[in-house]
Every structure is written in structure tokens, then in C-alpha cells.
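See structure below.
All protein chains but one are shown at their positions in the complex.
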Amino acid sequence: AGDLALYCLMLADDALVYSHRLSEWCSNAPDLEEDLAIANVALDLLGQARLLLARAAAADPSIVPALPDGSPVPPEDALAFFRRDPQFRNVRLAELPNGDFAELIARLLVFSAARLALFERLAGSRDAVLAAVAAKGVKEMTYHRDFAGRWFLTLARGTEESRTRLEAALVGVLRLESELFETHEVESRVATAGVGVDPATTAAEVDAVLSQVFAVSGIERPRVNPLAGLAGRKGRDGAHTEALSRLLAEMQVVAREHPMGRW
Amino acid sequence: AGDLALYCLMLADDALVYSHRLSEWCSNAPDLEEDLAIANVALDLLGQARLLLARAAAADPSIVPALPDGSPVPPEDALAFFRRDPQFRNVRLAELPNGDFAELIARLLVFSAARLALFERLAGSRDAVLAAVAAKGVKEMTYHRDFAGRWFLTLARGTEESRTRLEAALVGVLRLESELFETHEVESRVATAGVGVDPATTAAEVDAVLSQVFAVSGIERPRVNPLAGLAGRKGRDGAHTEALSRLLAEMQVVAREHPMGRW
Amino acid sequence: MTQVVDERELEASFERTIAHNDRIEPRDWMPDAYRNSLIRQIAQHAHSEIIGMQPEANWITRAPSLRRKAILLAKVQDEAGHGLYLYSACETLGVSRDDLTRRLIEGRQKYSSIFNYPTLSYADVGTIGWLVDGAAICNQVPLCRTSYGPYGRAMIRICKEESFHQRQGYELLTTMMRGTDEQRALVQESVDRFWWPALMMFGPSDEQSANTEQSMAWGIKRHTNDELRQRFVDMTVPQAQALGVTLPDPDLVWNEERGAYDFGTPDWDEFWAVVKGDGPCNAQRVAHRRRAWDEGAWVREAATAFAASQQTSEVR
Partner (left out) sequence: MTQVVDERELEASFERTIAHNDRIEPRDWMPDAYRNSLIRQIAQHAHSEIIGMQPEANWITRAPSLRRKAILLAKVQDEAGHGLYLYSACETLGVSRDDLTRRLIEGRQKYSSIFNYPTLSYADVGTIGWLVDGAAICNQVPLCRTSYGPYGRAMIRICKEESFHQRQGYELLTTMMRGTDEQRALVQESVDRFWWPALMMFGPSDEQSANTEQSMAWGIKRHTNDELRQRFVDMTVPQAQALGVTLPDPDLVWNEERGAYDFGTPDWDEFWAVVKGDGPCNAQRVAHRRRAWDEGAWVREAATAFAASQQTSEVR
């Protein structure tokens, strides 16, 4: 498959899979305000995923899974609902099963800070679609990061329990942080072409943002080693955790039952 | 579909679906002895389900979902993996999501006491296969019921917490107890034909068994009303809870991905 | 004596406001019975929005297209928003949201019984939009003119969004009807399950309804249950015909004389069983809400503690 298409899948799958996890919170948040806010974040990411999947399909139609002749399923849905887990290109951070609210906040902070820094650069992409998606996404991710940052501070300085839970959640999230900044060969090539962004170039900026949040919150950043891959292969290579195939089984069940369906 | 086939599906689906719930306990039990015992029960029920599904398919091949030409999937698997939830005939008790260990014990006690009483009668079926399945099942269900009964007593007389949990679990389980003894029109006809058993004829005996367990355990039987159906339709009619379609999405995902697969 | 006179004057003023179809506002005097009746009604309405999120949220993760997933997620989010407005309206009557939530999860306050039915296929998402939101709109549009100001204003906003949801639901069903045979069967099966429960959403028939008369006198309610039910049936039958589904009522027939549809009698035994807590999902819905609330306790406590610490530092 073409580099641009694969690159769009990476950006799309991060958003699609993490949006799924966030949407699992729906009707389960600590209070209505958070239920609304989390749904908002999930919706923004879902919107990004749709545009990016469509761009991927347009860039290289050969990546779109084949469906029966005459199927009305649009490319974005064929990609979302008819790929298996080894074909998903998201980082493993996106697919982790949900933990408690502290885990939600810790993960969202790291995810949105990284994606925001990436999108700020991607807004200058030579690809007009990617540039537009990124420009719109910058506003969205800024809100997501601020929401997570405010709650991070609140939990850090709230109660003994909230602080303990936040610290525990951070260990699991930070183990998967570095994967966000590892340069995949596809990313390297699209960056050279001026179409994409090498995520490694955002690492220092994101680190500075997180350091500030930690400092203001009075939380010491836990030192953790990154989670090993499978013979070096990680999410971007299609090597995932056990959680992703279960997530997809649920996400895809209705769509797959109706390959000729209209929705 | 023929009555015998539908009747076999009812008995099979109770076993198959409940076996699935029990197998979810695997590697999650309070200690190794219970992990072994629960897996045993799940295996026994799975074995019953396989024989009963095969009998259903033999009695009326038209009930077996159609698969692509040349598919090597045997009838028992076509029935297990290629029906949707409205085609499942199990009682809703079998499909409830798992609760804690007290819920496991309360549900298993009720389920196995009812199925044992049924199988004792079914061993006299005019259908040789059903009679054989039932005769073998009687030994199995006796063990299941005794396992549940011993733990019921243990939890009832163990600690304050175990007793409280057991009482809480009973409310949910007993709401679905009466569905086990309601006579479906299919059951009524196969009973008349001497092939099946009208479950209503076992209600008094099961009630006596449960009353004795409650009495020995010093637990007062909670008075609960039965869970309403959907315009009177319940599990035996294919009207299930929200949990069944999720259970099936998981159970069927691999099989459905490979309709031509050999396993 | 002065106080008695004052109270009489206040009551007279209250009655005049009601009679002129003007709004009662939070700071106005109002009879305790009026206040309590409103609290009960608004809270029940707020609870319905919040509990009503569950049957639809059940399908968000399984939505069969990304477009439908976005629509559904936004809709359930709107319901949380409606819950928020309504709890706020209720708080103007002097009860806190926490308090109301506790009444819900302890089973002391009710919510619309329709949400005690399960959602069993993606068609239910459409059917809930079409029939359930449709029935809700029939119930709620008159409440935009209800006598209590904050409630009426909340209802105006909510009704607007509900109409939008209803159209989206109907649009999903029409799309599915243009799809495969299996999809059409799903729509019909879903309508079969939801038709009667939707009719029951208007409450028992007028002879059996305890609250109607007083609520109408106070302008909290503006039409009887049976009037609203008839209006809903008359509105819905042509839509069903356009959609191509059969409504599961053999007695449903146009009555030229009345200029309205005759229809069968809902199963009121089932209605009362569900109201009393024995519906297919009552226990599940309340347990879900209780679990979410309990699991969120530490978060709410942290927010409170943090806010208090911020105020302290601001004071310094």
C-alpha cells in the first residue's frame, strides 16, 4: 500500500480506536458534566477518524477491504469494520481497556498532548486534506488536553485517594508513551516528502508540556520502561495487545453481519 | 421447524449459553479448586449442548443455518455459531452476565436443581438419544447441584460478608427462576408425545430441594416477582436480555470470520 | 394573623398567575403541593433522560457505520444535556441534584417506564427515535407552556432537540427499509416490540390516572393521557405506512366519524408490572446508574476537595 494511505490509517486508527474506548464511558462517568465532555472528545476523534479513513481510501483504493459486488458500504466503513486487528495501525495506548477515571485522565492527557503537537505541524502538510484535518483538529485537541489537564490537577490535589489512583494509572499509561514518538519507516518517508510529520520531532515539546502539568500538580513523573513489542513490532506494525481483537469483535459485529446493508 | 428439533435447541441452548458464562470464570476463581470445579461444570454442559445440537439438526435439518457450498462446518457448529440471538431458545437465567462468586453459586444451584429434575424424567424419553443424554446428564447435574449446594451452605454460614453477598445475588437469580418452569407450547407438545418433559411438572420437586437448602443454610428465601417478558415473550421464544447479543458477538466472532474454515 | 392574611394574598396572586397562563418563577410564592408535584414531575423527567441514555448507549460501540455511530453518540450526549437542564430547573425548587440522584438510585423516584425495555438490535435505535421520542414530544410540547418558568424554558430547548432526534430515528429506519431483507425484518421486529410500550408512555387511561386533574388545574400538565395518546396514534400511523411497516394492532383502523384512528387497548397489566419494578430491565437500569454513581464518588469528592482548596488559597 502507498505510504500516504498507510500514514492516514495510523492517524485514523489512533482516533477510531481511542474514540471507541472513550465512548464506552458513555452513561458511566462520575457526573453528567464529565459524561458530556467525554462524549465530546469521543465525537471529535470519531470525526477525525472518518476524514482520515476517507483520505486513506482515496490515496490508495487497494487498501479498502473487498466487499460483495454492489455493497453500498462506503470506504470509511469498509476500513473501520472489515479489517482485522493486524491491519490496524494504531498505537497500543489507544486500545488499552478502560480503567478508572484517573486512567481516563492520565491517558487522555498524554494522548491529546502528543496528537496536538503532531497536528500543529501537520497543519502545514503539502496534502491539503491532511492539512485541513489537522488545522481543525488542533482546536479540538487543545480542548481535550485542557480538559485532561484540569482534571489531572484536580485529582492530583484533590484527595489522598484521587492522588493515589492517579499515580497508579500513570504507570500503565507512561509505559506506552514512548511508542507515540517512535518513528515508523512510513512516517519517516512521508515526513521527508513534506506530507506527514515524524513524531520524534514532537517528543521534546510534548515532554515539556507534560513536565509542566506534573510540576503544577506536584506529582513526580514515574520512571517506567517502555512496554516491549513483539520482536520489535508494535502497534504501528499491526502488533497489538490482546485487547484489540476483543474491541473489534464488538465494534464490527453488526456491520459484518450485513455486508450489503444500508445504514 | 419440528417440535423435537426446537425442544432440543431449548435444552442445548441452556447448556451452551450457561457453559459460556461459566467458562468466563476460567482463571478468575477464588482458588484453584474452584477454578477446576467450575471448568468441570462448564465442560459437562458443553458436552450436553453438543449432543443436543446434533440431535436437533438430525431431527430437522432445516433449522441448521445455511453456509456457503462446501463448508466443512458441522451442524453443531453451524447452530452454535451462525444463529442470531432471537433464534436462541435458552432461558434468560442462562445468559445473565456474571456477578460475583455468590451469584455463581446461587445461579448454579437453581439451574442445576431444575435441570437435574428435568433430566431424571427425560431419561425415560421415547427418543433414544434424548434418553441417553439425560441419563448421562443426571450424574453430571447431581455433581453440579452438590457443588453449588455445599458452597451455598458455606457462604450462608461463613462470614457476614459472604451471607450478605449470597442474599443479594439470590434476588437477581430468583427473579428468573420461574421462567425455568413455564411450559412453552413446544414443551407441551413433546411432553404429550412422550419425547420431552413439561418443566412445570418438576417445579414442586425443585422447590422442595431448594427449600431444604435454604432451611439448612438458615437463609430466608427472598420473595421476588418474576422478570416480565416482552409482551409475554421470554427466552424460550427468542426474546432475550441485552446481554445475549454481546455474548454471541464474542462467542461467534472467529467462527463467522471463517465460514469455510476447518478446526 | 398577619401571616395568615399574607399567605392568603400570596395564594391568590399564585392563582391569578396560573389563571392568566403566566409563569411562576423560582422566587415566587407557591403552594407546597404545587412545589412537590413539580419536583416529582421534573425529577422524573430528568431521571428519564439519564436512564434513557443506557438503552441507546448499549449500541454505540456496535453501530454499523461511522456516520450512525457519530449520530448516536451525539444523541446520547444530548440526553445527558437534557438531564442537566432539567436537574437545574428542579434545583430552583430547592432540591439538589445529589439528592435527586439518591432518590433515583434508591428507587424512591421513578423514570419513564419505556426505558425498562431492552434494546435488542440496531433497529431499536431508529425505533426509539421515531416512536419513543415521538411519544415524548407529544407529551412534552404542551409543557413548553407549563406554568413553572424554568421548566417551560428547559422544555422549549429540549423539544427542539427531541424533534431532531425523532427525524434522525425515522431516517435510520427508512434507510434500513431500503436495504436488505434482513434489515427490513429487523425494523419490523423492532416496531413490533416498541409499539405498545410507546403507547403506554402516555400513562394509564384517564379514568385510572390519579394526578391528571390537579396537574391540569395547575398548568403543569395541559392535556389528558388519552388525548395525547390519540394525537400520537394519529400522527404515527401515516408515518408507519410511509415507512412500510405494520403496526402490531389488529384493531387499528381509521374512524371516519371521529376523524381519528381507533386502536386496541394496551396490556395494562404489563404496564403496572413494569411500573412496579418487574419490567425486563428495571433492576438493570437502576443498578447501572447506582454503580456509575458509586464508582464516581471518589472523583466527585476529589473535585469538591480541590475546589475548597482553591477557594482557601484565593482568600489568602
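We call the chains A, B and C, going by the order they appear; numbering starts again at 1 in every chain.
In this text, a contact is a pair of C-beta atoms (placed from the backbone, for glycine too) under 8 Å apart; a residue touches a chain by one contact, two chains touch by 3 or more.
Worth saying up front: this structure is predicted, and the values here are computed from it rather than measured.
Participant: Which displayed chains does the hidden chain touch?
Facilitator: Listed by label, the shown chains it touches are A, B.
Participant: For the chain not shown, which residue from A:2, A:229 or A:259 touches it across the whole complex?
Facilitator: Considering all chains, including the one not shown, the answer is A:229.
Participant: If the hidden chain were put back, which of B:126, B:221 or B:258 would touch it?
Facilitator: Residue touching the absent chain, from the options given: B:258.
Participant: Decide which residue listed in B:157, B:189 or B:233 touches the omitted chain of the complex.
Facilitator: In the complete complex, the chain left out is touched by residue B:157.
Participant: By the contact definition given up top, give the residues of chain B that touch the hidden chain.
Facilitator: With respect to the unshown chain, the touching residues of chain B are 16, 20, 23-24, 26-36, 39-40, 42-43, 46-47, 49-50, 53, 72-74, 76-77, 80-81, 100-101, 153-155, 157-159, 161-162, 165, 250-251, 253-255, 257-258, 260-263.
Participant: On chain A, where is the contact patch with the chain that was removed from view?
Facilitator: Here the touching residues of chain A are 85-86, 172, 175, 225-232, 240-242, 245, 249.
Operating definition for what follows: only the chains that are shown with their structure count from here on.
Participant: What pair of chains is linked by the most C-beta contacts?
Facilitator: Highest contact count among chain pairs: A-C.
Participant: Taking the mean of the C-alpha atoms as each chain's centre, how many Å separate chain A from chain B?
Facilitator: Here the centre of chain B sits 41 Å away from the centre of chain A.
Participant: Which chain B residues sit where two or more other chains touch them?
Facilitator: 249
Participant: Which residue numbers or ranges of chain C touch two or more of the other chains?
Facilitator: 62 - these are the residues of chain C that touch more than one other chain.
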